[in-house]
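Here the complex is missing one protein chain, while the rest keep their positions.
Coming up: chain A.
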Amino acid sequence: MPPFPSQAEVEETLKRIQSQNGVQGIIIVNTEGIPIKTTLDNASTVQYAGLIHQLVMKARSTVRDIDPQNDLTFLRVRSKKNEIMIAPDKDAFSNKTSFLLY
């Protein structure tokens, strides 16, 4: 068995998520906030990436200010029309976040 999961599994998981009922799109963002994979159109992707990045930083900063040993694990933003779910990365500062519109 390979020490790390195969590419195929990751792709499969992404496909499954995308095919869930009600999911509009997935964006995967790297450390700097640049989207590396997306299922939405370019303009929306860039917009979302930029805006969400700042939000995540703020949220994480808030959580950690209260208790530095704590960390943000998941962030959901519910609005009237849809819900944005953000899963930030575990590493302290390198935000490889993936978030999607639902």
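Assume a residue touches a chain if its C-beta (ideal position, glycine included) is under 8 Å from a C-beta of that chain, and two chains touch if they have at least 3 such contacts; residues count from 1.
Here, contacts and distances are computed from a predicted model.
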Can you match the unshown chain of the complex to its UniProt protein name from these: "Transporter", "Programmed cell death protein 2", "Dynein axonemal intermediate chain 4" or "THUMP domain-containing protein 2 isoform X3"? "Dynein axonemal intermediate chain 4"
Touching the missing chain, which residues of chain A? 1-5, 7, 10, 13-14, 16-17, 20-23, 28, 30-32, 34, 36-37, 57, 61, 64-65, 68-69, 73-74, 76, 78, 80, 83, 85, 87-94, 96-98, 100, 102
